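To start, I am sharing the structure in question, which I have written as structure tokens.
For this view, one protein chain was removed and the others were kept in their places.
Note that the chains are named A and B in the order they appear, and that numbering of residues resets to 1 at the start of each chain.
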Amino acid sequence: MIELRNITKRFGAVLANDQVSFSVAPGTIHAIVGENGAGKSTAMRIAYGFYTADGGEILINGQPHQIRTPHDAIALGIGMVHQHFMLVEPMTVAENIVLGAEPGSAASLDLKKAVAEIRKVSDEFKLSVDPNATIESLSVGQQQRVELLKALYRHAQLLILDEPTAVLTPQEVEEFFAILRRMREQGKTIIIITHKLSEVLAISDDVTVMRDGKVVGNVKTSETNAAELARLMVGREVLLRVEKPDAKPGSPVVKIDRLSINGRDGTKRLNDVSFEVRAGEIVGIAGVEGNGQTELIEALAGLIPGSYITGKISFEGNDVTNADARRRKELGIAHVPEDRHRRGLLLDSSLAENTILGVHYRKPAVTGPGNIFLDDKGIRSRTEQVIHDFDVRPPNPMLTARSLSGGNQQKLIIGREFELPPKLLLVSQPTRGVDIGAIEFIHRKIVALRDAGCAVLLVSAELEEVTALSDRLLVIHNGQIVGEVDPRAVTNEEIGLMMTGGHK
Amino acid sequence: MKLLREILFPLIAVIAAFVIGGIVVLIIGDSPIQTYKLLIGSAFSWPDGIGYTLFLATPLIFTGLAVAVAFRCGLLNIGAEGQLYIAAFAAAWVGIKFGGISVGLPGAPPVNTPYASLPMLILVPLCCIAAVGAGAIWGGIPGLLKARFGSHEVINTIMLNFIAVALVSYFTQYHYKVPGDAIMQSAEISSKAHIARLGKFIPGLPERIPLNLAFILAILACVFVYVLLWKTKWGYEIRATGQNPSAAEYGGISIRKQIILAMAISGGLAGMVGINEVLGYRYRYYDGFSADYGFVGIAVALLGRNHPVGVFLAAILFAILLRGGIFVDAFTMKVSKDIVQVLLGILIVLVASEAMFRGPLKKFALIKRAKV
Partner (left out) sequence: MRQLFTISLLFSTLRLATPLVLAAIGGLYSERSGVINIALEGLMLAGAFTAASVTFYASSPSIGLAAAIVAGVAVAVIIALACIRFKADQVVTGTGINIMFLGLPAVLSGALFLSSGSTPQIPKDYLLPTIYQFLERIRPAAFPDWIPRWRILTDVSLITLIALLVVLITAYVLYRTPFGLRLRAVGENPEAADAAGVSVNKIRFIGVILSGALAGIGGAYLSIGQSSLFTRNMTAGRGFIALAALIFGKWRPVQTALACLLFGFADALTIQMQGVAKLPSGEDIPVQFIQMIPYVVTIVVLAGFIGQSRAPKAIGIPYEKER
């Protein structure tokens, strides 16, 4: 139904797509796999008209077409559900769905007609959602349904889904797959971009594997397996599970006592949470994004104003509930933030300036009377040490952070935090957007830090990561810890159930 | 390569602005060439041209630095105009009240009596501190408003400009003007508060040219800003806040504190204009003395890429234009000195739109590379 031929796309010096070619048969579910940065999203965004290719062509049903804007793609029957939802939060479901194809006339928007039509499509595909609810009030799963409805409302025959299961619990994933199968029966063609091999094997008919911007394999799902796909994705044998010696936990380092956090809009984000993390152990928090993990980590790092918090946080016996971020770092609490571009880096500054972020006011970053002046030599040597110990490439302290790849940026941040050295490490989504080589490296470093006696609190939306790394695993739902499980024994179904509020 | 880009873009913008300005002049009916010759040529004679140009550059260096420092923290300080007025008045006030000056007509009871009569070695620094302090406070207010209430500094600084002018005008008119003086100006400050003209130290430079020690202060201010921003931890915090407030917060930096600090430093720098004007030139507060120094300062900072060296050079350029503007006014039929403001505005828009130049420049660079 759709065929990409020799699609090429450059972003500055990076060749995101290099002669990408593959075809998708109508009425099938086709998976595109590859690790972060392989170029899968780029290729599909070109097909949807978000980007224009530098070379190559796209054929729909055998005919070449120019797709310059999403408008063109939509006209050709292509719909796309993006990794980060494209929804306008304060507007209603109906308004979001009809945006760009509004019923009524130019002088009058007929919302009633819109609502009626939406209900029709909703029923046809069994995607129930209230058309008059605002997006802000919906859960992540419901928002995804709105995204699907958007494409179906515009009569899409080809649906492109970019990492659709990233935000779903295992149960929701099953429901989602049922929806996809229903759509396939109705004659729709589906392309699903993912890096989760288990899902590829479960749902797709065919797989295209991409690596470093090139297509390295086109196989039928029934004729392949996880190991082969992984090998194609990475180019070598892959360790699918991290080697981890047993933990030897010591005394508690941080104790959270009945912690509750209110959001700026007054809703309770974290509700009466208590637990502790001991030295030399990794405590993982599993949960669907948006259930309070972000707030928990930010509160522990000292980034949430005290007026929003009730409860107590103790660190090595001292009450730090009201200590600011600087004080907490001085005490030994390190933080690898989940959004490294927003929180973790000064993108247009050099690696050197980024290495001292958070410790810029004390040695070795400063010198002179009163420690006012920046010590260029001290900063440089610290930066070079981090670059060396954490394999940051390219190894030039004067480069801007922006010029580094996601994996190297993350390694820099981790190196910066590990150098403190920390007594407690708060780390959130450590390998998001990071290539497999860096993922292995980062995992090993975290385990090594644990073995050196540090307490680690790990939040990750990747179930495989959090079960592999944690010594103890807590599950969070709706701002509460709903249970603790043994990461080695628990099944995905059990965790999934807890993540959505069911009980063990 | 990056340095080349930093210099090239402003240069192109300046040339483009002059071209567009030239078209405007042509439409009006005067000769662009003659206009520009007057505009620029007047600056290069010795001693008057260079002397006056450097004198005019002094306040622009101060306001340019002020806007640049604020920019580095992500803030747009449009209030340099108000800050420098308040500062100038403060300097004059100290020069009168602590210089033993009685405001009034001889023989009649005084309108205003002094607090003390301090010696020069104390009075001059006191006046300077008053200027910088007053500017810092007037700049700190919008900083505080933004930090505490989140209200945008652009609107607040502009409002404070109007308020400053009204406030200072009130004090001058009712309390510090010599009765019967037709000009809206304060009484003269004590001679002990004067700072020396450079003519005193440089042979060949007559003392009638108002270029004074404040110019040296301006150079020192450039050095100060450079060291502050790139060599101290405070400067690191200011720059981090300007680049990415979320990351700065993550790094333990208090955004609120930085906003207030940056605006106060900015106001203080703008306030130094008062030193040049009151202590080194008119020796009194003269209502309306500023030839839009605050607004020109924005263009200076932009053109100078918010860096002290750039600010210094851009200030000189604009001083050449300002000085030339007076000549343009006098010697052309239709074009007035307001053309300078027009040029300024065009320049600011062009520099802001630098992306416009990137396209053709890239093509140019590719062609060059291909030729090799």
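The rule is simple: a contact is a pair of C-beta atoms (placed from the backbone, for glycine too) under 8 Å apart; a residue touches a chain by one contact, two chains touch by 3 or more.
What you see is a predicted model, and the numbers here were worked out from it, not measured in a lab.
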>> Tell me which of A:L15, A:M91 or A:L201 is the one touching the absent chain.
In response: A:M91
> Per the definition of touch given earlier, which of B:I155, B:A196, B:L220 or B:V309 contacts the omitted chain?
Replying inline: B:I155
> Just one of A:A38, A:M80 or A:V254 touches the chain that is missing; which is it?
Replying inline: A:M80
>> With the missing chain put back, one of B:L65, B:A90 or B:I298 would touch it. Which one?
In response: B:I298
>> For chain A, which positions touch the chain that isn't shown here?
In response: 11, 48, 50-51, 69-71, 74, 80, 82, 85-91, 95-96, 98-102, 104, 106-109, 150
> For chain B, which residues reach the chain that was dropped from this view?
Replying inline: 24, 27-29, 76, 78, 145, 148-152, 154-156, 158-160, 162-163, 166-167, 169-170, 173-174, 292, 295, 298-299, 302, 334-336, 338-342, 344-349, 352-356
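One rule holds in what follows: only the chains that are shown with their structure count from here on.
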> Where the centres are mean C-alpha positions, what is the separation of chain A from chain B, in Å?
Replying inline: 48
> If you look only at chain A, which of its residues touch chain B in the complex?
Replying inline: 301-303, 324-326, 329, 335, 337, 342-349, 353, 356-358, 360-361, 365-366, 371-374
> If you look only at chain B, which of its residues touch chain A in the complex?
Replying inline: 230-234, 236-237, 239-240, 243-244, 246-252, 254
